[in-house]
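Selected chains only, in their assembly positions.
Chain nomenclature is as follows: A and B, assigned in order of appearance, with residue numbering initiated at 1 for each chain independently.
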Amino acid sequence: MQVMVDLCVVPLGVGVSVSKYVALCQKVLSAAGLKTSLHAYGTNIEGEYDQVFAAIKRCHEQIHAAGAPRITTTIKLGSCIDRTQTMEDKLRSVAEKM
Amino acid sequence: MQVMVDLCVVPLGVGVSVSKYVALCQKVLSAAGLKTSLHAYGTNIEGEYDQVFAAIKRCHEQIHAAGAPRITTTIKLGSCIDRTQTMEDKLRSVAEKM
């Protein structure tokens, strides 16, 4: 199952700056061969369900290993069976209506 | 990795009533042996990461099979390595401060 995901990872107990942990996450997602696009409040990810959620698990494991005792993450998960829609398709589709 | 999840599944292209699909999801989560608690805007789930996300995948597969061409889901995912905290612990912890 091909999915589009938006991921926002928030480590707790490590002070206010979370960018170090977001960068760690980006490396994990890249190493997993996933297509990603970072924005100011999360990361868009495109890929197979199993591959995406195996990578998100590694993000949590590595952020814990880097010193964060707790993590709270927000995920949006989209799947569709009527057609394949990439990140670019979604953006183009909105742009055409404006 | 033990996790606490909040799941809110929204099928698109099937009209306004989503309760049928939420009920389908509840059955999938129960069949997976996961501890769940339904609220008015989602479902709390407690379990092992791999087991929880395998069940969420089955929810998407079965909702698609039941006729929904697209699904957009919101997930909150919490993990911690400093202690184990159940749903009841979290609620009790807030109640004690009130």
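Convention: a residue touches a chain if its C-beta (ideal position, glycine included) is under 8 Å from a C-beta of that chain, and two chains touch if they have at least 3 such contacts.
Note that this is a predicted model, so its numbers are computed, not measured.
All together, the complex described by this structure holds 4 copies of its single chain type, of which 2 are visible.
Simple rule for what comes next: only the chains that are shown with their structure count from here on.
One simple way to say how far apart two chains are is to compare their mean CA positions; for chain A and chain B this gives 19 Å. Partner chain B is touched in their complex by these residues of chain A: 1, 13, 49-50, 53, 56-57, 60-61, 64, 69-82.
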